[in-house]
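Okay, so here's the structure we're looking at.
Note that one protein chain of the assembly has been removed; the remaining protein chains are unaltered in position.
Right after this comes subunit A.
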Amino acid sequence: MPAGRPRPAAPGPPAPPAPLLGLLLLCALGAPPGSRAHTAIISPQDPTLLVGSSLQVTCSVLGEAPGTPAEGLYWTLNGRRLPADLSRLLNGSTLALVLSNLNGSQQQSGDNLVCHAPDGSILAGSCLYVGLPPEKPFNISCWSRNMRDLTCHWSPGTRGETFLPTNYSLKYKLRWYGQDNTCQEYHAAGPHSCHIPRDLALFTPYEIWVEATNRLGSARSDVLTLDILDVVTTDPPPDVHVSRVGGLEDQLSVRWVSPPALKDFLFQAKYQIRYRVEDSVDWKVVDDVSNQTSCRLAGLKPGTVYFVQVRCNPFGIYGSKRAGIWSEWSHPTAASTPRSERAGAGGGCEARGAEAGAGPVRRELKQFLGWLKKHAYCSNLSLRLYDQWRAWMQKASKGRQQHRARAACPRAEGARRELQPHIWDPVYPLSRAPPDEPQLAEKPRSLGALLLAGPSR
């Protein structure tokens, strides 16, 4: 692409003819009328060059002047005086300059090359544009928020900086018909991005590409073909609530609501939860939540504040076979586990009524309960009962403190006697339940003993 002058925008009336232009140029950069100073003209004006190229430029003093008016003139480039050995007098009124191996321009508006009179006053100026043609844009990726719009971003090229103002234009059209459209809202999601806010069709593919143009050339990306339904994302799940699970010191319950914009379409949606301890930067991710809107985190540390976030993937929307795009994480919600002397280990999410997910004790208990269902008469046993028992154990432990204080109360005393052997004697049969014990569907013989006498931890 040949070097040329820029085309600044001009208002309605046409430009005056050339002689007037020359006069105006004199007025713009020359001396006031009647002075003894002279003006000059630089040629070429505003050249565009490739990085590494060379340039010869001249400064010619205008008007009639005695002697050698070009003698004593000097050049500056971006305010820095250039060495005299780069210049030479071509004739009495013209000073030439040779610049070799040019670097990329230092500013968008061009490098300022100025011809000065011996006293330092400015006679003329020209702007150099030194850069590189644009590379082929690549790595276009797009997403649609709730099927209403489309945002795309791309990479400008592996080489990076072109040193010249480079215009990127995102184009799109329906694959089998329709005209080319140009995206208008740029920089919506970063410097190389564009947002199409409306009028998008579903169930039909689009072709999308990016064109890059600057003074030295143009380049076009490969065409990306996509269906809006295959790149859908949505809002983070709202109304995330995190609460304790009764008195269980190592669990928290997380509940949320489906993103309302797509709530009628999210029956196949997936959710992910992540959580971390308050003063930690390491998140733990639970990604087997499927399409439920609640989950129980287990194996947490007692007496600890946790931050929890949830996000949604609108998988399978309108029958799309492709994975959707994960939403942003919801705002962090904080909750604390109850205090306890026992510490918990890290774990995953435990859905309500689901099988045990973590820990050797729970695994073995699950196996034991399975065996009991098969071989014993206690068919209604479940981990739910185990959780209830644990909650009761904690209450009973606090109650023991209170019962000691109320020693005069016969009922409390009786309860205490019941509790103590129940807690501490591994072989104490549960033939008579203490007053606060939750009702079990069936009371198996020596279940408590069996649980208390479980495998060593």
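Simple rule for what comes next: contacts are C-beta pairs under 8 Å (C-beta built on N, C-alpha and C of every residue); 3 or more make two chains touch, one makes a residue touch a chain; residues count from 1.
Here, contacts and distances are computed from a predicted model.
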{"item": "Identity of the absent chain, which is to be given by its UniProt protein name, from \"Cardiotrophin-1\", \"glutathione transferase\", \"Zinc finger C2H2-type\" or \"Proteasome subunit alpha type\"", "value": "\"Cardiotrophin-1\""}
{"item": "Of A:Gln56, A:Asn78, A:Asn91 or A:Thr225, the residue in touch with the unshown chain", "value": "A:Asn78"}
{"item": "Options A:Ser53, A:Gln107 or A:Gln367, residue touching the unrepresented chain", "value": "A:Gln107"}
{"item": "Touch residues of subunit A, complete complex, unshown partner", "value": "5-16, 20-21, 24-25, 27-32, 45-46, 76, 78-80, 106-114, 120-122, 124-127, 165, 167"}
